[in-house]
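Of the protein chains in this complex, one is absent; all others appear in place.
For reference, chains read A, B and C in written order, and residue numbers begin at 1 within each chain.
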Amino acid sequence: MTGWLGGLEERARTVLPAPVAEYVAQGARESLTTAAAVGAWREHRFLPHVLRDVTDVDPGVELLGRRSELPWGVAPTTLQRAVHPEGELAMARATHAAGGLVVVSSNAGTPFAEIGETGARWWLQAYLPADRTLAEPMLARARDAGAEAVVLTVDTPVVATKYAAGESVWATVDPGLVRVNFGPDHEGRPGADKATDLGPHDLDWLRETAGLPVVVKGVLRPDDARRCVEAGAAAVWVSNHGGRQLDRAATTAHALPAVAAEVGADAEVYVDGGLRTGLDVLTALALGADAAFLGRPPLWALAEGETGVARLHAELLEETVEALRLAGCRTVADTRGLLATPPVPGA
Amino acid sequence: MTGWLGGLEERARTVLPAPVAEYVAQGARESLTTAAAVGAWREHRFLPHVLRDVTDVDPGVELLGRRSELPWGVAPTTLQRAVHPEGELAMARATHAAGGLVVVSSNAGTPFAEIGETGARWWLQAYLPADRTLAEPMLARARDAGAEAVVLTVDTPVVATKYAAGESVWATVDPGLVRVNFGPDHEGRPGADKATDLGPHDLDWLRETAGLPVVVKGVLRPDDARRCVEAGAAAVWVSNHGGRQLDRAATTAHALPAVAAEVGADAEVYVDGGLRTGLDVLTALALGADAAFLGRPPLWALAEGETGVARLHAELLEETVEALRLAGCRTVADTRGLLATPPVPGA
Amino acid sequence: MTGWLGGLEERARTVLPAPVAEYVAQGARESLTTAAAVGAWREHRFLPHVLRDVTDVDPGVELLGRRSELPWGVAPTTLQRAVHPEGELAMARATHAAGGLVVVSSNAGTPFAEIGETGARWWLQAYLPADRTLAEPMLARARDAGAEAVVLTVDTPVVATKYAAGESVWATVDPGLVRVNFGPDHEGRPGADKATDLGPHDLDWLRETAGLPVVVKGVLRPDDARRCVEAGAAAVWVSNHGGRQLDRAATTAHALPAVAAEVGADAEVYVDGGLRTGLDVLTALALGADAAFLGRPPLWALAEGETGVARLHAELLEETVEALRLAGCRTVADTRGLLATPPVPGA
Partner (left out) sequence: MTGWLGGLEERARTVLPAPVAEYVAQGARESLTTAAAVGAWREHRFLPHVLRDVTDVDPGVELLGRRSELPWGVAPTTLQRAVHPEGELAMARATHAAGGLVVVSSNAGTPFAEIGETGARWWLQAYLPADRTLAEPMLARARDAGAEAVVLTVDTPVVATKYAAGESVWATVDPGLVRVNFGPDHEGRPGADKATDLGPHDLDWLRETAGLPVVVKGVLRPDDARRCVEAGAAAVWVSNHGGRQLDRAATTAHALPAVAAEVGADAEVYVDGGLRTGLDVLTALALGADAAFLGRPPLWALAEGETGVARLHAELLEETVEALRLAGCRTVADTRGLLATPPVPGA
């Protein structure tokens, strides 16, 4: 028995077309990194505080200067409209209602303007093309539609090979559900491919071009985190892309502490990958994250529509607040130092 | 083949109604902490002493100034009368006959006065309500009935969520089997809920109000243990509530040594959680506990009535004495330094 | 496929009466220590030397001043005559023919004089009774029959509880197969029980009474090893009695290095427990043992009679010599430093 959250993926699999379910689940190559992600959080053990007043508990966080009621956000994911017709809109509405934040993939199947009209707080996730100028229209559209930050994904100079079980989602899905925020002729143009030569200078260019703070997504090393912060990043997002890029990349649970130690005083630090429960979120916060992000769980919840996403946030919040109380923490800041070391492998 | 003790839970399951058996077994959320408890003791390995005179072996301990023939006591558990009609009385009688000590839950289904009449040595376990004064009648009743100490459980500002398999025990059990030591109108009164704002000052209040030494149950951190001792606790009880409160709390086998190192010289240190055999008890003592407490095993034994509990103590004692001899220890004090480090995971 | 040695236990089980097979296999209580013994050697990994002349390889060792062609001996075991009618005699003959040494249990079912007549090199294993003088006739008989040393087993102040599967061997076995080297009225006499008050002074007494060097069997701690050497022990034998005494005692593979480091320069150090292959023997030597001892394997081999024991020694020797060559070691002394650290759990 594991409650509503515990049944999320299984229920989604009964609803989603097999290629879509497989697309959501898959990792790169042998999926070792994807397979290890969930367990890496579960290996950590708490040393709860007692005899502390936990009558009022505040799970909220400040993200780039604005409060989020949730200590997590929705990570950017492609093909939300293949998961549910209302796609990004349902995701944005339900998350906004919960006081949270969505990051919208540049591959989104919903026009940015429509997302903006929901009133939701959102950030744009972007890949930069070889010819940077080709990204300018999309960035302008996002800013005009109210995006408050741009998240540059840096772990994808090329898209990693997946060994798909069964038919590929790309063979079955309506092309109109992807990348609707580019001009119609974008794909074919020279220089439209993902850039393979991203460097720290691109952060500068992006911040100025988009006129928005820049978050760097896909960092696993402290030295890279430092380079990002020196190049003006407002936040560093520890991620291995859900195990969908370099297989055998370290788990984010393993990589997070060193990154937080290196730049946590100078920039915000986020983390995603394998977070499934309130206890996972508590662990991520305790390991130094300012916020967590969730990729697959909101997709699975979205298979149940806007109410699914709403319930996801509600259940997670209830679990997180209970966990904070039982851990003797009133705020996210109180969670530092909560973990027994070392983690317990296989636990 | 594992002897009478090894078959305890299985035999109880054949006797107990399913909701009661499930209630006894359950842990919070995914039960990771409950599941890890037993194994955490079994991972430890002994380096026995040889060429020592073990003709006379004394397994007894001094607990708050009075001798216990057993180096363990019975931890407080709710619903003993749902396990067996004689409930707390059978538990008290059998334990007393063995020279031991029971801790009676404030949720007990037996009036304290009746427990006192058995002549057994007992301590009261208490939760404090939001309005502390509401606890006064119960504390007075307990002291009048001979309770020698009060054990304040501090790991339960809220009751953790459990994912029960099947029907909940609360839907099936006679309400008259719980919390009979409160006035009839207690539950509904404002301020009767568990306090969420316990602090060290409550120890003072409790010691004075109850006129009894205070033991703090549910401590996992050395810093909290120190705070308790500074606030006047006579003993610190390392416990994660049998895994029934914060899931993924550290095992007590893991937490005990640091707590014992921090306060062992200034207060007594107890431990519970997953102790099932004489070798587990020996391990707990070797890790620095002054005594162990048992929660589920006495409940399972109680399913066989008073004689079940009697046999539990007898078998454990025989096993503990044999283990002390084979380990070259004459007394509990001799057990310190008995363990090979580090423990062997999964062994 | 694992060769003749690998099938030893399985073949013996097809020949031996179930209670005898169970008696040989069993460990104390839950048998955790017995179960871990074999794997503890297999976890070690070699860093073989290369470009060394291994044309001539000498696996032999000097034990208490006399050469053994084998770097192992036969550990003392009770009930050899229940395993095979020729019992200790077959064991002694086959081992002697291989250039090795047997240690004969004081519980042996064969008169010492007959063992002496085989011409085999042998040591007596003794338990001391509460009244030490009762041991004198047995010690005298052993010395007269040519025992070259006496091995005092110190891990058995009481015999540990076993949870036997099926009928106990003691209910089925002919009493004439045990303890024939005591007077007929020995058992019943006051003071004939195993001593529970052994101390270092007993080593002195034993050496003088027996007129033989004393080996102390059952040591797992460096401090105890030092006490033994200071009390005049010629050798210290690291053993947990094959897991048949204190369950959860550390494996001997784990305990050996610290003991060898503590007393290896001042006394001989032996080890037994779970050694099954030539690679295990090589590991024990590399960890600091001057010789290994085997308990169960010679019993299983004895189920095939004297030729079984002969083949055991031959196969092990062939494997050990091959292993020495492949490891670039010409002698046992060369094996120190051969192991990669740390061992690989579960490998």
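General observations
Definition applied: a contact is a pair of C-beta atoms (placed from the backbone, for glycine too) under 8 Å apart; a residue touches a chain by one contact, two chains touch by 3 or more.
Predicted model only: the values in this text are computed from it and were never measured.
Note that the absent chain touches A, C when the full complex is taken as a whole. When the missing chain is restored to the complex, the residue among A:9, A:86, A:224 or A:306 that touches it is A:224.
Across C:35, C:54 or C:97, the single residue that touches the chain missing here is C:54. For the chain missing from the display, the contacting residue among A:38, A:164, A:180 or A:314 is A:164, taking the whole complex into account. Checked against the full complex, the one of A:36, A:104, A:271 or A:339 touching the unshown chain is A:36. If you put the missing chain back, the residues of subunit C touching it would be 1-3, 6, 42, 44-55, 277, 279, 283, 319, 322-323, 325-328, 340, 344-347. Although one chain is not drawn, its touching partners on subunit A can still be listed: residues 29-30, 32-33, 36, 154-155, 157-158, 160-161, 163-165, 196-200, 202, 216, 218-221, 224, 227-228, 245-251, 254-255, 345-346.
One rule holds for everything that comes next: only the chains that are shown with their structure count from here on.
In terms of which chains touch, the assembly is arranged as an unbranched chain of neighbours. One rotation lays the C-alpha atoms of subunit B on subunit C, and its angle is 90 degrees to the nearest 5. Interface residue usage between subunit A and subunit B, two copies of one sequence, is largely distinct: under half of the residue numbers at the contact are used by both copies. Mean C-alpha position of subunit A lies 61 Å from that of subunit C.
With centres taken as mean Cα positions, subunit B sits 43 Å from subunit A.
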